[in-house]
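All protein chains of the complex are present and in place, except for one that has been dropped.
Then we have chain A:
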Amino acid sequence: MRVNFTVNGRKQEADDVWEGESLLYVLRERMGLPGSKNACEQGECGSCTVRLDGVPVCSCLVAAGQAEGRAVVTVEGLAEFAKQRAEHGGCASGACGDTKGTSLQDAQQWQSKPTDSQTGEGVELSPIQQAFIDAGAVQCGFCTPGLLVAADEMLEHNPSPTDADIREALSGNLCRCTGYEKILDAVRLAAARQERQGEAV
């Protein structure tokens, strides 16, 4: 079958999709977007978390066909997504259940940015991505993409979370390396920076 959907703000078409394929498989193996991870493929670990029309889901549990006509944001698009959200006062394209965030004109003028694919140098990061690096919340990094998408979504609707809020929001994301302390630090750091930025504006 063919699946038409929007991934990170761009229209995509996946061909020859077997009906049993998950959204995760199509993203990783057909779209060239392996950032969403395959740690358990049974909806327990959260490493494959993406936003589907704004809602965080385990993409391993979403049949690819269910994404037809819908908007997906993956870790690869998280920086751009966060930037748009900041610019548009809260709702980036694909978030908040609508797909109107990016106008056709904006999309047509969109250009990929030059980056060093070897080092990631020159890449613009979202606040949560930067905070994960700065706080030492990344070790092997396999849980990181899912955690970033989940944490970003939490901060979107709860910019000032308590520790209990953070723990609850991230309880579906397993990490085996860090013991979670530095992940908590990273989310607190992102929240603090967001707050400071808000005050400055």
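By definition in this document, a residue touches a chain if its C-beta (ideal position, glycine included) is under 8 Å from a C-beta of that chain, and two chains touch if they have at least 3 such contacts; residues count from 1.
We take it that contacts and distances are computed from a predicted model.
Peer 1: Between "Xanthine dehydrogenase subunit D", "Glycerol transport system permease protein", "5-oxoprolinase/urea amidolyase family protein" or "Anti-anti-sigma factor", choose the name on the UniProt record of the chain that's been left out.
Peer 2: Matching the unshown chain against "Xanthine dehydrogenase subunit D", "Glycerol transport system permease protein", "5-oxoprolinase/urea amidolyase family protein" or "Anti-anti-sigma factor" yields "Xanthine dehydrogenase subunit D".
Peer 1: Given that one chain is not shown, which residue among A:T6, A:T74 or A:Q194 touches it?
Peer 2: Result: among the candidates, A:T74 touches the missing chain.
Peer 1: Check the options A:L33, A:A64 or A:A191 and report the residue that touches the missing chain.
Peer 2: Residue touching the chain left out of view: A:L33.
Peer 1: So which of A:T6, A:Q84 or A:N173 would be touching the chain we can't see?
Peer 2: Of these options, the touching residue for the absent chain is A:N173.
Peer 1: Contacts of chain A with the missing chain: which residues?
Peer 2: 18, 20-21, 25, 28-29, 32-42, 44-45, 47, 74-76, 78-79, 117-121, 123, 125, 129-130, 132-134, 136, 138-145, 148, 164, 166-168, 170-184
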